[in-house]
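Everything below concerns the one structure shown next.
As you look at this complex, bear in mind that one protein chain is not there, while each of the others sits in place.
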Amino acid sequence: MNIKTRALKKSLWVYHLSTGSCNNCDIEILDCLSPRFDIERFGMVLVGSPKHADVLLITGIVTKKNLERVKEVYHETPKPCFVVAVGTCACSGNMFRSGYNMAGPLKNVIPVDVFIPGCPPGPAAIISAVVKLLNKLK
Amino acid sequence: MKLNVLLKENLGNMVKKFEEPADKRIYITIDRNNLLKCAEIIFKNLDARYVIASGIHNENNFEMLYHFSFDKDGVIVSLRVYLDKEKPEVESLVSLIPGIEYIERETWEFFGIKFLNNPNLKHFLLPEDWPEGDYPVRKK
Partner (left out) sequence: MKKIIVPLGPDHPLFEEPEFFILHCDGENVVDVEWQAGYNHRGIEKISETKHWDQVTFLVERICGICSNSHPVAYANAVENLLGIDIPERAKYIRTIISEMERLHSHLLWAGLAGHFLGYNTVFMWVWKYREPLLDMMEMLTGNRNNYSMIKIGGVRRDINDEQIKALRKTLDTLKTQNEMLTKVVLDDPVLQARLVNVGVLTKKDIKDYGAVGPVARASGVDIDVRRDNPYAAYSFIDWKVITRENGDVFDKAVVRLLECFESIKIIQQCLDRIENKKGEILNEVKEIPPGEGIGRHEALRGEVFHYVRSDGTSSPIRHKIRAPSYVNVPTFKKSCIGQTISDVAIILAGVDPCYCCTERVSVYDANTRKKKNVTWTEIVRKSQEKTKKLKKS
């Protein structure tokens, strides 16, 4: 394990980005912060800029207007980083797949490490996915 | 006075067709040249609330529906105008209802219906570089 991944797995800072979601996935991510689920006990913090982030939590089908922004955010995130596709929308496009404004799904735009299906996946599922990711690093 | 009587009285012979298919729903077909006048009567004089406008692509023409709500009676009144198939154009209502700007821009980019005298007719929901002449919600 090189020093970069070693430093990375200590305390993951996550950045949340919506690329055309219905908001439920975003609420569930925010719910992870609330007292019941409290992801900060794993050392995870939701940060306000991709430049500080280790993990990108991405929700929604990538819309055409959002395409460039997604790429740019990925570009701005220091590497190595992880990309997590939260929700069926980000995984496959859900029922919006056939829409005319769809540029995704996410895996066609940027490399994705973890997929969390579910519409929406509960906070418990999101936390367990990130913890699994951590364990895999060890 | 009942609302349907009131409407008929105020709009007079501008009404081409008056339909009440269900309780508390009124559809009034008018000529498109009378749109501004009718909308003004309904919005200003009768003090209705603007709800939304919806464009429809029919086989032989385009259709615009302007929905207004009379909240005291709980009635939705929809003004219906038919537009030309080849050159769909209609007067903009921005001067009357400022909030209608966005739906007119949206209808323009979805259906290609042109709103005359809307000062800000540019892309709203679709990207700036959306190909011209491609109207996604039109029937294929």
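As written, the chain order gives the labels A and B, with residue 1 at the start of each chain.
Methods note: a contact is a pair of C-beta atoms (placed from the backbone, for glycine too) under 8 Å apart; a residue touches a chain by one contact, two chains touch by 3 or more.
Keep in mind that this is a model prediction, so the values were computed, not measured.
Taking the whole complex into account, chain B touches the unshown chain at residues 21-22, 24-25, 27, 49-52, 54, 56-57, 65, 67, 69, 71-76, 78, 97-99, 101-103, 123-127, 136-137. Residues of chain A that touch the chain left out of view are 15-31, 33-36, 46-50, 60-61, 63, 65-66, 68-69, 72-73, 94-96, 98-102, 119-120, 122.
Please note the rule applied: only the chains that are shown with their structure count from here on.
Computed from the mean C-alpha positions, the centre of chain A lies at a distance of 42 Å from the centre of chain B. Per the touch definition, chain A reaches chain B in the complex via residues 64-65, 100-101. Chain B meets chain A in the complex at residues 126-127, 136.
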